[in-house]
Structure formats: C-alpha cells, structure tokens
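My questions will all concern the structure given below.
The complex is shown incomplete by one protein chain, all other protein chains being positioned as in the whole.
Labels for the chains are A and B, by order of writing; each one numbers its residues from 1.
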Amino acid sequence: MNQNIDLLTLRSVSKSYGTVPVLHDIDLSIRDGEFLTVLGPSGSGKTTVLRLIGGLEPLTAGEIRLDGQDISRMPINKRPFNTVFQDYALFPHMTVSGNVGYGLSVRHIKRKEIASRVSQALELVQLGRFAERFPAQLSGGQRQRVALARALICQPRLILLDEPLAALDLELRRQMQEFLKSIQREIKTTFLFVTHDQEEAIGMADRICVMQAGHIRQLGTPHELYYKPNCEFVARFFGENNLVAGKLGPVQGEQRPIETALGRLVCSICDQPHLKTAPDGVSAFAAFRPEALHLADAKDGANRFSGTITDLAFAGSSTVATIMAGANDAAQRLRLRMPSRIDGSALKSGEMVSLCFAPHEGHLVLA
Amino acid sequence: MSAPRPSTIFLAAITALVAVLLYSPLFVPIVSSFFTISHGNVDWSSPTLSTYVALAGNHEILAALRTTLIVGLCTVVLSVVSGTLLALYYHGRRFGRSYLQFIIFLPFLMPPIISGLALLIFFREIGLERSLLTVVIGHTVFVLAIVYRTVLMRLQSMSRTLVEASYDLGATGWQTFWRIILPNLSSAMVGGAILAFALSFDETMITILVTGTQSTLPVRLWAMMRLGFSPDINALVALILMFTVLLCVLAARFLIPRQMATERT
Partner (left out) sequence: MSRAGSTHSAEGRLSQLVTVLAFALPVIFVLVPLAIFLVYSFFGVDQGTIVYAPTLSNYVRFFTDPIFLPVFWNTIVLCVSVAVICILLAYPAAYFLTTLKGRWRYALLMLLLVPLLMSYVIKIYAIRSILGLNGFLNKALVALGILDQPSTLFVFNMNAILLTLSLLLIPFAILPIFLSLERIPQTLLRASDDLGASSLQTFLRITLPLSLPGVASAASFVFVLAIGDFLTPQMVGGISGFTFGRILYSQFGTAYNWPFGAALSVALAIVVICAILVGERFGRSRGTSV
C-alpha cells in the first residue's frame, strides 16, 4: 500500500434529487490505505458522497474512478467496497457468523473457507464468543463490531462508514474510535468515514474533508484544518475560534497585518500563497484560537487590545472567559481559554484586562 | 428511465390478475344493474335505470335493509359502549386482563358457525326466543373484539402523563374522564363504530343461525339466491358497494391518528 497513490477519484461529481442540487461539482481523491473523514453539518451532502461511492445512488454528472477505471455505472453488488451502515443493518434472522459470512456465501465460496474466515474476522473484532448469537442479543457496541467484521471480510478496497458511532453513548464512542483506528492500522484498508462530530474526525482521521452546502470547503490533515483554515466556514466550524473582521494591509514577509475594530492585528501567512497574493484592502478575518489568547504583560508588543470579562466558565481542565473587546459600538465577543487552577481563576468577572496573541498563532481567512 | 425488468413485469402481471379476479364478482352485478343481460350476453346498447326503480318497489328487500340498519345501529351502540368500558377498565390493569382478552377474542377467532351454534344453544337453554334481539347479541359478541382493540390501542398510545397532568391541575376523576380521556378516544370510538357497523352489515353465518322470522339483508339474499335473483338485486348490490366504499374511506379517516393528519397539512 502506498499512501501517495490515489485509490479512488471523484471528478466533477454532481448530484441532484429532482431539481434540488445536493452536490456541486465535487473533486476528491482518496489515497490508498488512508483514513479519510468527511466532516460536515447535516445537509452538507457528506452522506450523499458516501452513497454515490458505494453505488447506493446514481450520479447526476461527473465520474468516479477506481485505479483509473470509471466505475460510475458499476452496480452496487459488483463494487469492491463495503459499507458499515449507520443503523448497522444486521440481518435479524441470521446469527453473527451468518451475518459476517454473508458476503462470502453469496459469492459461492466453500463452507470451510467461509467458516475459517468468519472466525478470523470475529477474532479481529473480539467477538469470537458471540458467533452463534442473534443480533437482537447483542449490545450496541457489539452490533457495531459485527457490522465492521461483515464489511471487512470480503477484503474490500475501501470501507465506507456512515456515522457508525452516532447511536452509541459517549464512553462507548470513544472506545470505538480507538478500536476502529487500530483495526484500520492492522488491516491497512482504506476507510472513508462520514461524521458530523469534529472530535471524532480529529481523533481518527489521517485527512479530513470538510463539506458545507454541497461543496468541499477544505481537505487536509486535522492540523492543517485547525491552524490554516482556508475560509470563514472552516475557521468557525472546526474547533472554537475567535474571528475579527477587517481589511488586509501590505505583506510583511511571512506575516501580514489586518486593520480591525481592535486595531492592527498581525498574523502569519506562512505556506498560504493565496494570502500573499490577495490585494491590499481586501476584506478578511483575523482568526486566533481561545488558547492562543492570553493576558498581556509588559513585554508583549503586537496584537494588544483591552476588553472586559463578562463571564467565566469552569470546564474541568480549562477555564473559558468570555470577553467583550473593543469600543462599545464595535465590541467583539471573544473567548479565552486557560488551564484551570486549584485555587481558582486569576480573573474576575467584570474586570478590565489587557489581552494579546502572538502573530505566529494568528491566521487570516479571506471573507 | 430504463425499461422495467422482467421480474417487475411478472409481478405487475400477477397483481393485475389478482385485481381482475377480485373485481370480477363485483363487476357482474354492477354491469347488470345498468344493462340487461340475456343468455350470458350483455346488451350494451340500452343502459337503463329500471332496476333501480324496481328496487324502490321491492318491499321485501327494503324491509330487510331496514332490519339490517336497525341491527347495525343497535350493535354499534352496544359494542362501542361495552368495548370502550372494557378497554378503559383493563387498560393499565394486570389482573384478569389476558384471560378477558382471550375470551373477548374467541368469537372473532373461532369460525362463525361455532360461535353461532353456541349462542343458538345458549338462547334455547335460557329460553330466549330467536328474534332481532338474539341477532343483535350475536353481532355484538362478534364485533366487540374489534371495538375493544381499537379503543385499547388508542389508550395505549395516549400519554400517561396526560391523565396525570389533569389530576395535577386539580381535576377530579370524572372531570378527567369527560374532558381529557373521552375527547382523546372519540376518533378511535367513531372508527371502531364504523368497523363494527360494516361487519354487522354483512354478517351472514352467525345471523342465519340465531335469527328469528325477521331477517337481515344478507340472510334474505341467501334465501333468495337459491331461486335466483331478480334484476333489482343488482341495483341494490351496486348501491351497497358505493356505500361500503364510503364507509371504508370514513373509517380510514378516523383511524389514522390525528397527529399524522396534522403533520401532512
């Protein structure tokens, strides 16, 4: 497996239901062996992407290529992909081993081989003891693992997972995230995972594809998405963020200033050529994470402004302060996150404070 | 759209065949209510309403129809009142419920000949002459299960907190019953009443066994059938068909929960 080779390519793929378009001209490459997460709010078209790839629905326009071959019209039962459905879709009248072996038995593989591959697959998902149970006798997490075993037993080129953890409670969901990731590492199969939960996406994905309103907004590693969002939507959707609107100033090496209601803020534009080439005076946002914002001390020079703390919320390991910054008529609501301390916060609600963030911790997004 | 697959064509053909089979027995009397048939050939050239006119003069049939309506109404009143009371009583009560349900459902599950004969012997033993009263009792026993079940299902879908909220707001048991429970049950009761009426209207086998000298329409028709029908019967059949379709639409309307109806609008 080579992570640099494209397994599957979507080219100018569009999809409409009747006259309602749900996907607009999508281009996406999935690399062989990667764990790719498609992340987006509901209605963003993320599940549609999965259904098109799986062959559950026909394309309206464009093509899907597997190893360079067009498979857009290949019927669902011929595609070398398998799906883990959101509600698992386990066959209620078959035992666990009947469910897991189904994909092999419809291909008329010998009983003996089916039995041995089923037991291997069940060992892999740690359900060896449950082979003869019916789905109704299993817990949610166990059903989830049966669905996974059933999908991977045919050794598909790609496993499609449609929000498979949505029905599980929080603790189980965390366990299953680790479990899925470890299985994926072990069998080295490409996973395409659809979710609306960004924590889930960050925890598991090699790369994340953020979708909104039928468009792909950004595709990159979780780190890239977090620190170099390329648009306002990703900057706001992916993790908590402070955005302050303004106009771009002239480029200063790897940094660029932006004139905002909080004054001139200088942010990093390193490795983002489109920010370098954008003309002066263009509308943009300065974006900085709550954990990048801190109380200014004497030696801090750049990106300094003052604000009033309006609320303090204890959130376990960290404490979040809500701050109104800037002049009254253009006050900005900002958040500041800092490690919690046993003897209580150094801040007090209603207090005036001086704040700043380092230029290399701020970034710019075009409006 | 691609051409339909052979399997789909096969299924559609079977469905069409079934529809034809089901409607052919209805088709015959309706066609002959408007056209004259001689030697098995329909005379399409001269549609006529004479059968309907003849029906209006057939006192025997009209009397049977009136009897059927009276029996139907009495059955509806008796079965809705007792079915609703039983459902209210056994809802949320464990003691005896499964036995009682079993007993109520027996006449519905058993072949009507068994229910009918059991009642026939019972009436004879208690010295009750066969009359319209015995017919009404027979019908009520037969349809009670349907009304009971319809009302009980509504009760079960009704949120328990509704009643609790009423008590919580200071209402008495009576007030809660009249102002909360009954209004919520009313559409189920109407639906159950329509079903009960439809079943009573066409009930033949129990009625034949327990009826006295006055008989309902199906029994009258049964007696006449041995001799062959006069053409005005076809007119009656056509009218009954329209009437039952109407009843069926009404029943569907009342049995679909209100929530679903409002969601659609």
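By our rule, a contact is a pair of C-beta atoms (placed from the backbone, for glycine too) under 8 Å apart; a residue touches a chain by one contact, two chains touch by 3 or more.
Not measured: the values here are computed from a predicted model.
The chain that is not drawn here is touched, among residues B:R93, B:R179 or B:R253, by B:R93.
Those residues of chain B that touch the chain absent from the view are 7-8, 10-12, 14-15, 17-19, 21-26, 28-29, 39-40, 82, 85-86, 88-93, 96, 100, 103-104, 106-107, 109-114, 117-122, 125, 137, 140-141, 167, 172-174, 176-177, 181, 198, 202, 204-205, 208-209, 217-218, 221-222, 225, 229, 233, 237, 240-241, 244-245, 247-248, 252. Residue positions on chain A in contact with the hidden chain: 54-56, 75-78, 81-83, 85-87, 89, 91-95, 102-103, 106-107, 134-137, 150-151, 154, in rising order.
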